[in-house]
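Input: a single structure, listed below in structure tokens.
With one protein chain removed, the remaining protein chains of the complex are shown where they sit.
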Amino acid sequence: MTTATVTGKPEEPVVATKNYLTEGGVTLRSWLLTRDHKRIAILYTLSITFFFFVGGAAATLIRLNLVTPPGIFTPDIYNRLFTLHGVIMVWFFLIPSIPNTMGNFLIPLMIGAKDLAFPRLNLLSWYLYVGAGFLALFAILIGGVDTGWTFYTPFSSLYSNGYVVLALAAVLAVGFSSILTGLNFIVTTHRMRAPGMTWYRLPVFVWSNYATSVIMVLATPVLAITLILVAAERLLKVGIFDPALGGDPLLFQHLFWFYSHPAVYIMILPGFGVISEIVPCFARKPLFGYKFVVWSSIAISVIGFFVWAHHMFVAGISLYAGLVFSLLSYVIAVPSAIKVFNWTATLHKGWISFDAPMLYALGFIGLFTIGGLTGLFVANLAFDVHVTDTYFVVAHFHYIMVGGMVSAYFGGLHYWWPKVTGRLYPEWWARIAALLIFFGFNLTFFPQFILGYLGMERRYYSYPPEFQAWNIFSSAGASVLAVGYALPFFYLGWSLFRGKRAGANPWAATGLEWQTPSPPPTHNFDRTPTVTRPPYQYRPEPEPQDV
Amino acid sequence: MTTRTTGLPRSYLFTWAALVGLLAATMALAYVPMPGPLNLVLALGISAVKALLVLALFMKLFRAPALTRAAAAAGLFWLAVLFALSATDYLTRKVEPAGDLSAPTGREYQQGDR
């Protein structure tokens, strides 16, 4: 139990009586003042789920509005809805989703540590997140914001009549939460690894969260200062982004996208990590090209900083800058493609079983590939001029963010559910949900590629009648998607009380997190483990017990 | 490190003296008319030397573990990325005439900020 020996056999289902859920008390106080990374991960999961449904409700209303032009909402309400959807989904779901829930829970377990390096900072990070979330909700409830999640100046700073400053403050606070998490992960990965856990023995999940943390720590401060500049400009009516004063609104876009493009990789890199854990386990094969996968994560986090102005091709930047950023945007496709090839090669001649996590993982690979390839379209200057600010772009990034990241989130949630709760989820329900999400997603967003290519602009409350058929497809897909996302809420909740006991290692997976009981004890391991082997030592063929 | 009875390492005293000397120098040089951006270059150059002194001797950066130096280098590298890649736009952007800045901007109708 204390070494990383890989047995391939499920452990005897042991009901761990002393675990992190029971040790230290079950009072509300013991949860709200906890320093245990696993409990903080649970706190994050609950709050993130709440915001996911808030953002999802806004998306539902948006799709409802777009069924019948000119829709059911006034343009002003519609503007507030898509801003709400964007702000909540980007900063209160996608950015913290995998790192703060699974990363928080698993990184110390995977590297054989007792906790993160700075547990108090970790708790502070959650309080910042929750405080920021309530501030954002407050801004929405008293009247909302109509700037879009991008807060473009000079609209946001001088013209918008929404509660922009409150929303900016909320995003600023959640940004600091993100910085603290990133800092914690970086120090933990460097300083807290168990004996023998060398860098090339780290699971890819840890590597990709490390790469994510680098972005969090180095990009988020630029967002913070940008938001402060906008807020000051709005409050003082004077600012560096105001063209009437000789300022430059494009400077805002440069600063904003210096954060917000790398932030896209904050949203997707942890997903890569989850998929790299699931695919080898359910193909019963070592991850193909481990080092390539690892270094492509690092490459993405670095090159991700070099591409931001591809959001600004038609905004008025110089043609030369457009060429440079277009070229760099093609470059970043290389490490992303490496990953897809490696996962595919891992599947090759594998002994594949289609459990729910694997269904999500396979869905991820396909949807991310579509999202990535259309990313190449919009990296192309000429094509981008045609589709800028259309639904083509909306579809492209939803394929990455929802088809990719949310699939990975659900995949990871199912994969580690037994570890976190000690219970198995109902497999058939989970497979049905995974399939519903996959088909609902494609039905929702594939028509949007067509709509965008035909010229339907994003962020408009209405559209010409010839676009209606595709919009009805899209809204129909959204309702399937909504059912798909609601299902796990119920059956996972049910499994908390009625699910079968999981045992330490229900998937016969490798990795230190499976070597400790489910749910794990407060300090993770009875004795600090010593690692002697690389990760993903799956046997080529399954053993009889696996079936 | 040599320590006297006061417990003050000499190197710290010298560093402080050097910093003050550089402060005086940068102030004096700022008043000397120089061609082009030379004033700015000198001022920032001196600042860089001062910062290096603080980093090297007060923060002991160059005796720190490689990891620590990497963290410091990362901050500077990404700062350079921010400036360099923004420069690809700003140095090559064709500046259009600003137009009539007294023209209505729309802010005339603006309500108070909330």
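Here the chain labels run A and B in written order, and each chain numbers its own residues starting at 1.
To be clear about the criterion, contacts are C-beta pairs under 8 Å (C-beta built on N, C-alpha and C of every residue); 3 or more make two chains touch, one makes a residue touch a chain.
Here, contacts and distances are computed from a predicted model.
A.B. asks: The complex lacks one chain in this depiction; which UniProt name from "RNA polymerase sigma factor", "Xylose transport system permease protein XylH", "ABC transporter ATP-binding protein" or "Cytochrome c oxidase subunit 3 family protein" does that chain carry?
C.D. replies: "Cytochrome c oxidase subunit 3 family protein"
A.B. asks: Identify the residue among A:Lys18, A:Arg191 or A:Arg533 that touches the chain left out of the display.
C.D. replies: A:Arg191
A.B. asks: Just name the one of A:Ile72, A:Leu235 or A:Ala469 that touches the chain not displayed here.
C.D. replies: A:Leu235
A.B. asks: Using the document's definition of touch, tell me which of A:Leu21, A:Ala113, A:Leu436 or A:Leu512 contacts the absent chain.
C.D. replies: Once the missing chain is taken into account, the touching residue is A:Ala113.
A.B. asks: Can you work out which residue in A:Leu251, A:Ile298, A:Ala337 or A:Leu435 touches the chain that's missing from view?
C.D. replies: In the complete complex, the chain left out is touched by residue A:Leu251.
A.B. asks: Which parts of chain B face the unshown chain closely enough to count as touching?
C.D. replies: Within chain B, the residues touching the omitted chain are 3, 7-9, 12-13, 15-16, 19-20, 23, 26-27, 30-34, 39-40, 43-44, 46-47, 50-51, 54-55, 57-59, 64-65, 67-68, 71-72, 74-76, 78-79, 82-83, 86, 90.
A.B. asks: Extract the touching residues of chain A with respect to the undisplayed chain.
C.D. replies: Contact residues on chain A toward the absent chain are 108, 113-121, 124, 179, 183-184, 186-187, 190-192, 217-222, 224-226, 228-229, 232-233, 235-240, 245-248, 251, 254-255, 258, 523, 528.
In the analysis below, only the chains that are shown with their structure count from here on.
A.B. asks: Could you give the separation in Å between the centres of chain A and chain B, each centre being the mean of its C-alpha atoms?
C.D. replies: Here chain A and chain B have centroids separated by 35 Å.
A.B. asks: In the complex, go through chain A and note every residue touching chain B.
C.D. replies: Listed in rising order, the residues are 143, 158-159, 161-163, 165, 190, 214, 218, 222, 234-235, 237, 243-244, 246, 250, 254, 258, 305-306, 308-309, 316-321, 324-325.
A.B. asks: Residue numbers of chain B touching chain A in their complex, please.
C.D. replies: Counting only chain B, the residues touching chain A are 67, 74-75, 78, 81-82, 85-86, 88-89, 92-94, 98, 101, 105-107, 110-111, 113-114.
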